[in-house]
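Yeah, one chain of the complex is gone here, protein chain that is, but the others are all in their spots.
Up next, chain A:
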C-alpha cells in the first residue's frame, strides 16, 4: 500500500486539492494500484499547492503544484516510488523554504493526518499535557512564565502573567476562551494550525485549564473559516471520545471540556471583551476595562482569553521545558513567531522563525519578491491596524520592542506585500473606511471620526484645499489615538499616518510622481 498525501487545508483546497485527490484515487483504481490517500494539513508552501507527497524510501517526497491533468503522467513516472517528473521537488523536508524555518508550533502541521489520534501520539502529542497533569497549577504557570511566551493575538501580553491572575482569582467557575477570530487580513496561521493540527490546540487549552483551574473552554472561531469549523468539531469529538477531554482528562480525575462557537462576521469580536459579549449572546460591543477579563470575564467569571498561537505553544513548553522555548528569539521577544507572507508575493505561505528575522530575509530569501515581478513598494505588518513599512526599514529585526521603536507593530505576524502600483492614499482611505465599517459604535471618534477621515482623504485626493485637509487629518488621528476605548479606533492612525509619513508623494506632497 502506497501512502499519498494531499492537503485538506483551505488554501490547498482553494487551489484545487480536492480535484487532485479525486484524480489520484480514480487513476489508482483504474491502474489497480493500492493507494491510501491521507488528507494532511498544509506545509504552508502555498505556491506549490496542491502539493502531493508520497512516502518512498523512508522519506516524504514532494510534487507540486499538481493539477488534475498531471496525475496520469505522475503515475506513468512511477511517482508512488519517487519517480522522476517535471513537478518533482525532492524530499519535502529539504525544500529550502521549509529547511530554513524553525518550526516549533508548526512541527506537525503538514506532516500528520490532523484527525488521527495515533498520528498525533506518534509525533509527540499529549506529552505536554501529561507533564502538566503531574504538576501543581502554579508550577504549570511558572513554566509558561519562564518560557517568555507573550500573547500572539496582537498585544503581546505575557501569557504566564495572565494565567497567574486567573489562577489566583477565587471562583467556583473559571473559563478558558480561545480567540480564533483571526480577523487580520494577511493572517492564516491560526487557521492552518486548526486545520492541520487541531489536537495541538485542544491540548494547549487543556493545559491552560489545568493551570488556572478552569473546567470549561470555549473556542470562538470566525464564521469565515468553514473548513476549520468542520475539522475542529471532529477533533473535539475524537479527543473527548479518547478521554483527553471531559470529566476525566487523561485518566487524571480532573475535568476540562471545550465547546466550539462560531462568530458571525464582525472584526471587532476579535477584541477580547467584544468576543466575550458575543459568546454571551449579545452584540460585540467592547466592554470598559477594568474589570480585567482575567478577574471578571465570561459570564462575570475569571477568564483567560488567549490567541490560538499562544495556546498552541503551551504543549511544547510543557513537553520540553521553558528554557527550550526561551532559547529562541531576541530581547524580550522569546520563542518563534509563525509569520505569514501574503498579498503580492511570489512564494506566499507560512514561515515560522525565531524573533529577530528581518523583512529582507522574509520577503526576498523566503518570499522571492512580488508575484507580479514588480518592485516591492510597501508592506503592512500586523494586520489592518499595523503600520506600513517602506523598503528602507526592511532591515529592522522583527521583535516587539524594535518594531515599537519605529512606530510599527508585529501583531499576529501577518505580512502583506504591495508592489509599486499601490496608491498609498487609497490604502490610508481604506484604513479609515475599515474602521468606520467595523466600529462597535461605543466611542464617537471611532464611529464618526473615521467617516470624516474618509471624506478628508477624498478631498486630499481631489486636491481640494490640501494643506488644510492634511492638518485636519492630523487632528482627527490625534483624537482617534487618544479618544478610543480599544485599538480599532486607537490604532487606525498607524496605517494612515505611516502611509503619509513614508509615501507623502501619494498625498500630493513633494514629488508629484505618484500623485493620485
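Keep this in mind: a contact is a pair of C-beta atoms (placed from the backbone, for glycine too) under 8 Å apart; a residue touches a chain by one contact, two chains touch by 3 or more; residues count from 1.
In this text, contacts and distances are computed from a predicted model.
Student: Which listed name, "Recombination protein RecR", "Tryptophan synthase beta chain", "Formate dehydrogenase subunit gamma" or "NADH-quinone oxidoreductase", is the one UniProt assigns to the chain that has been left out?
Tutor: Its record in UniProt gives the absent chain the protein name "Formate dehydrogenase subunit gamma".
Student: Of the residues listed, A:147, A:273, A:340 or A:393, which one is in contact with the missing chain?
Tutor: A:340
Student: For the chain that's not shown, point to the residue among A:184, A:203, A:272 or A:361 touching it.
Tutor: A:184
Student: Per the definition of touch given earlier, which of A:41, A:114, A:148 or A:284 contacts the omitted chain?
Tutor: Selected residue, touching the omitted chain: A:284.
Student: Using the definition of touch stated at the top, determine which of A:258, A:422, A:436 or A:470 touches the missing chain.
Tutor: A:422
Student: In the complete complex, the non-displayed chain touches which residues of chain A?
Tutor: The missing chain touches chain A at positions 10-11, 13-15, 46-47, 49, 182-188, 191, 223-228, 259, 261-267, 278-284, 299, 340-345, 348-349, 371-372, 380, 384, 414, 416-419, 422, 427, 430, 434, 437-438.
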